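One protein chain omitted, others in place.
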Amino acid sequence: MSGLEGLYQQIILDQSKRRNGDRLLEDPDAEHHEYNPTCGDEITVRVKLSSADAADSTDDRGGPGTARIAELAWQGDGCSISMASASTLTELVAGRTVDEARELIEAFRAMLRSQGAGEPDEEVLGDAIAFHGVSKYVMRVKCAMLAWVALEACLAQATRPAR
Amino acid sequence: MSGLEGLYQQIILDQSKRRNGDRLLEDPDAEHHEYNPTCGDEITVRVKLSSADAADSTDDRGGPGTARIAELAWQGDGCSISMASASTLTELVAGRTVDEARELIEAFRAMLRSQGAGEPDEEVLGDAIAFHGVSKYVMRVKCAMLAWVALEACLAQATRPAR
Amino acid sequence: MSTTDLDRIGARAVSDLRGDFPAFADRSAPAYLDSAATAQRPRQVLDAERDYLERHLAPVHRGASAAVGRSTTLFEDARATVARFVGAGDREVVWTENATDALNIVALGLADASAGLAGPEASRFVLEAGDEIVVTEAEHHANLIPWQRLAARTGARLRGVRVDEHGLWSLDGLAAELSERTRVVAFAEVSNVTGFIAPVADVVALVRERAPRALVVLDACQSVPHRPTDFAALGVDFAAFSGHKMLGPNGIGVLYGRAELLDALPPARTGGSTITRVTLDHAEFLPAPHRFEAGTQPVSQAVALAEAVRYLEAIGMEAVAAHEQALAARVVDRLASLPGVRVVGPQAGAPRAGLVAVGVEGVHAHDVGQFLDEAGVVVRVGHHCAQPLHRALGVTATTRASAHVYTTADEMDRFVDALGEVRRFFGVADQAAAVIA
Partner (left out) sequence: MSTTDLDRIGARAVSDLRGDFPAFADRSAPAYLDSAATAQRPRQVLDAERDYLERHLAPVHRGASAAVGRSTTLFEDARATVARFVGAGDREVVWTENATDALNIVALGLADASAGLAGPEASRFVLEAGDEIVVTEAEHHANLIPWQRLAARTGARLRGVRVDEHGLWSLDGLAAELSERTRVVAFAEVSNVTGFIAPVADVVALVRERAPRALVVLDACQSVPHRPTDFAALGVDFAAFSGHKMLGPNGIGVLYGRAELLDALPPARTGGSTITRVTLDHAEFLPAPHRFEAGTQPVSQAVALAEAVRYLEAIGMEAVAAHEQALAARVVDRLASLPGVRVVGPQAGAPRAGLVAVGVEGVHAHDVGQFLDEAGVVVRVGHHCAQPLHRALGVTATTRASAHVYTTADEMDRFVDALGEVRRFFGVADQAAAVIA
């Protein structure tokens, strides 16, 4: 796969046009605005959580990490990578618990920092493995991370004890 | 003559100890303080002029340039070159007209800018030719010029129309 | 101009001149079309700096040794060479870190004068609430934010000359912003985005007439490296440019100022070598240029920059300008027939400097840049440190190709050709575009 096709896989080009989740979410539980200083692009991510249900809990802490992401939506503009990444994120996190989402974000970050090394785990990352190619392009890693970092900030906000 | 002996001719070492003119001159017609930023040394030159006498005038302008330097004195401290140069200057200018002193200063400056080239004119410069060697040492030219530049400023002051 | 003409610069073939640049030794290297950001350096410049470092390195202006004398002479000769190159006196060239630093020195100096940190000699630099600073909307952030800060520090008001839909401002637009209250007019001689060449002499005449109390500050970053410059003839008060855009080193820039202004402007940055007498409580400053040169200066860089100047002078700045402008004109001409590609700045036929920024409909500039990069064409994408301009153009980012002495027509052609492919790759090409590409 040539460099460019490795970066812009068809699924990325498609997602960048599909823009899943590109809309206003009213009354979010958390919202975060992220800015990419290298290009000036911005994104605002908003989430709604459904409160933790004991039966849903995967551990016995029953803490805020067991709440579920009921809805994620975003607004913003950026390059095809950032838009595709926001769209993919929207698909992937719906219905996950906060802890699960955090693990996903961590795995995504690790893949993007790999500089092209290794094979991403499709079990964990699902369609997000399409962004593995981005990790070879240091200047574009931020594009792929933009929505994910914003979600991370939302989750921190939403699960902060004093909220 | 080795480099060092060319720079520090015996006459310079002697003059630096003799320090002709190193004293306070009361009620000067002009005074100027000069500072050497490379080393922090300073000198204050003061002069008294005797008013121009028509018979003394070398031209028929009879302007301020024909006044005579009755006395020059200085106070300050510095390296042996600057002290010797002030001392030599004191000896050389006494009794000269302002115009003559200016010519002397210009000749001295030209010699110091020569970077060692040429032969200085003893007729014009007298004992000051001993400073020819300084012209090869760019960092020391200012030392030799210090008192002379101060005198130049005094003369400008003293002969300024509105004084 | 035919492509054959485009392959010559002054008396030399561009292909021959490229032999001076180690960066182009590998002929398969991509086309480097980002010289407006930073230029490549000829061997002569690299060698001059290395020779200084290997054989003459010593402090300058301090001490009595012959080594210091030699080093000082090289340093001050470099200043004289650069001064002559831009129509300045030796004392009118201040070394800075870069052009940004140079512009800050002026803005911060005015702020200090306004805060009473200088004597009566600096009274003409004192700004008061109600005074005005005029910039254009097209300015690089380096020639905008320092003025915003000056406004905040003094209570003065910042006014922006608006740009039209191509990003261009006019003398009329400028005239409308000028008044007795105007204290600073700051603008770029050549825009790093639009390639617009400002009529500097006309601006100066207009300012002197309409805003007699204003200082004219010229951002000459994109002009000094590319065209003949004579600050004295232009009549500006201050000007700034950088070494690294003119085949010289990073880490050095120049603040030009008319001698009597520089001698009176308080130095924003203070420290060793700027002073005469220092007590624990007080310091007195040297005249210009040394009052601004705090601490150990970029000496090896000054020596190398002087060599860059000699290199450019050997080509001839008229020839440099002609070469680069012809390349850009050809790009603009060719792009006129490419659908979905919008050229920012002067349109086909109008004068422009040797750079061309474009927007590609439906494709983000960073994706365009990535595509071009893969096609072996290194361009700059982004807001080019000119966010207000881009906002006025209605885009976040553009894609810019820029030329220098070593740029070939073939490289510029590769830029245009690749632009012709980009929309199809990203699946946004319309019928018409598909036909042409």
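Per-chain numbering from 1; labels A, B and C assigned in written order.
Basically, a residue touches a chain if its C-beta (ideal position, glycine included) is under 8 Å from a C-beta of that chain, and two chains touch if they have at least 3 such contacts.
It should be emphasised that the depicted structure is a prediction, and the values quoted were computed from it without experimental measurement.
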| note | Not-displayed chain touches, in the whole complex, chains A, B, C
| said: For the chain not shown, which residue from B:Asp41, B:Asp99 or B:Glu152 touches it across the whole complex? | reply: B:Asp41
| message | Using the document's definition of touch, tell me which of C:Thr72, C:Ser191, C:Gln222 or C:Gln301 contacts the absent chain. | response | C:Gln301
| note | Contacting the left-out chain: of B:Cys79, B:Ala94 or B:Val124, that is B:Cys79
| Residues belonging to chain C that touch the chain removed from view | 22-23, 25, 30, 32, 34, 37-38, 40-41, 46, 50, 53-55, 57-59, 62-68, 96-101, 103-104, 108, 112, 115, 117, 135, 137, 140-142, 144-146, 148-149, 152-153, 158, 160, 242, 244, 249-253, 268-275, 277-283, 294-301, 366, 369-370, 373, 378-382, 385, 387-388, 391
| Mind pulling the chain B residues that touch the left-out chain? | 2-4, 7-8, 13, 17, 38-41, 77-81, 137, 140, 143
| query | Please identify, in ascending order, the residues of chain A that touch the omitted chain? | reply | 35, 37-38, 40, 137-140
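Here is the rule we use: only the chains that are shown with their structure count from here on.
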| task | Select the chain at the greatest separation from chain C, using centres from the mean of Cα atoms. | result | B
| said: Of the chain pairs B-C and A-C, which one is connected by the greater count of C-beta contacts? | reply: A-C
| task | List the centre-to-centre spacing of chain A and chain B in whole Å, with centres computed as mean CA coordinates. | result | 80
| remark: Whole-Å distance, C-alpha centre of chain B to that of chain C, is 46
| field | Length of the line joining the C-alpha centres of chain A and chain C, rounded to whole Å | value | 40
| chain C: which residues touch two or more other chains? | none
